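Down below is the structure, laid out as structure tokens.
Coming up: chain A.
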Amino acid sequence: QAGKDIRIAHIYSRTGPLEAYGKQTQTGLMMGLEYATNGTMTVSGRKIVVIEKDDQGKPDLGKSLLQQAYADDKVDLAIGPTSSGVALAMLPVAEEYKKVLLVEPAVADSITGERWNKYIFRTGRSSSQDAISNATAVDQPGTVIATLGQDYAFGRDGVKAFKDAVKKAKIIHEEYLPQNTTDFTAGFQRIIDKLKDAPGQRKVIWVIWAGATPPFAKLAEQDLKKRFNIDVATGGNILPAMVPYNNFPGMEGASYYYFGFSKNQPNLWLVTNHYTRFKSPPDFFTAGGMSAAMAVVAALKKTNADTATDKLISAMEGMSFDTPKGMMTFRKEDHQAMQSMYHFRVAPGARPGAMADLHLVKEIKPNEMDVPIKVKR
Partner candidate 1 sequence: MSLLATKDLTIRFGGHVAVNAVTCSFEPGTLTAIVGPNGAGKTTYFNLISGQLRASEGTVTLDGRDLSGASASQRTRAGLGRAFQLTNLFPRLTVLENVRLAVQATRDGDHKRGLNLWSVWSDHKALTQRADEILEAVAMKDKENEYVANLPHGDQRKLEVALLMALEPKVFMFDEPTAGMNAAEAPVILNLIRKLKSDKSKTILLVEHKMDVVRELADRIIVLHNGTLVADGEPAEVIASPIVQEAYLGVAKEATA
Partner candidate 2 sequence: MSGDLLTLSGVHTHIGAYHILHGVDLSVPRGKLTMLLGRNGAGKTTTLRTIMGLWRASQGRITFDGKDITALPTPQIAGLNIAYVPENMGIFADLTVKENMLLAARGAKRVEQIDGERLKWIFQLFPAVEKFWNHPAGKLSGGQKQMLAVSRAIVEKRELLIVDEPSKGLAPAIINNMIEAFGELKRSGVTILLVEQNINFAKRLGDTVAVMDNGQVVHSGLMKDLAEDEELQHRLLGLAI
Partner candidate 3 sequence: MARILSNDFPRNRLLAVLLVAVLLALLLTPFIFPGVKALNVAAKVLVFVVLVASFDLLLGYTGIVSFAHTMFFGIGAYGIAIASTRMGAGWGALVVGTLCALAISFVLALAIGLFSLRVRAIFFSMITLAVAAAFQTLASQLSDITGGEDGLTFKVPEVLSPSFEWGEKFLGVSLDGRLLCYYLLFVMAVVLFLAMLRIVNSPFGRVLQAIRENEFRAEAIGYRVVVYRTVSSILSALFATMAGVMLAIWLRYNGPDTSLSFEIMLDVLLIVVIGGMGTVYGAAIGSGLFVVAQSYLQDLLKLGSEAVSGLPWLAALLSPDRWLLWLGLLFVLSVYYFPTGIVGRLRAGRAN
């Protein structure tokens, strides 16, 4: 086997609604491979070849691309995809072909939950990890919270995980709005009506929103802090999507990644090299892609570049590996990478319209988050 290329398929949204995310992952993946192999792109004498495939954000297409990758292209393992829907459709294919699928960055809990099978690993964070870290950031006694999310699985699951993780604060209202809401007046009004007279020292609207038109700018317009002493909290996102955060100087939340937070070697390398190559800092999914690459290389090093699926699986289960976010560990039970999250605060002097300026409040270590295991074995 030695000398033969190690073939890896990267299936992601090169086009489609998540095009921007997917491309970051690809960049991160390639930079990660470069970093982890010291620029040689080889592990134990075997060259790593990445085959890119575009799932266009379509689950059916992603599924058949993964079949092609395993069957026609004879890849050793696959990485991706960008969207949860595509990932869920792919899971059974990995099982059918008995090959590893390393999920990055799709977030749905069920990927490493009910729908999981033993060929699935994930370097990306899960919805639960997101929600729990966010809960940690706002969970204080005497706080009352209203949640605001989109009315579909992602929003509802996110809120549910968040609720499960909140222990001390009280959640008094859940508002779900259609996914593509543009006029938030009615929703805000309902939240305000519920929250304004609620007893509590601190009132918070916790927002979980994915997609094109987030409610932050509109929330800021409402002047809630001044009018009703209501705060806003939310999770992280890609940099362009966080521009509106600057409307809320001092807003807190928890994020998966922000280029300025981690000070470890891989992240420093990533930030510097990303700046020199693209004139911009690395983002959310760049870091994710790099993490996936580093996980793969670590595993291959462990098996001495043996790509037999069972060897890979046993190497990866419980494996700890370095990433731009620090050490991660694939949990044995559900192959989810346990990882740090970041409690952040928007810079007090943030200027609306400028790039998001986040300050690190605290790194939330894996052992501080109780991420439930949901796989049925």
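Note that a residue touches a chain if its C-beta (ideal position, glycine included) is under 8 Å from a C-beta of that chain, and two chains touch if they have at least 3 such contacts; residues count from 1.
The candidates came about this way: all candidates are chains of the complex that A comes from, given by their letters.
Values in this document were obtained by computation on a predicted structure and should not be read as measured data.
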Candidate from 1, 2 or 3 that touches chain A, complex-wide: 3
Chain A residues within the candidate 3 interface of the complex: 14-15, 19, 54, 57-60, 63-64, 67-68, 71-72, 84-85, 88-89, 91-92, 96, 108, 110, 115, 151-154, 156, 178-179
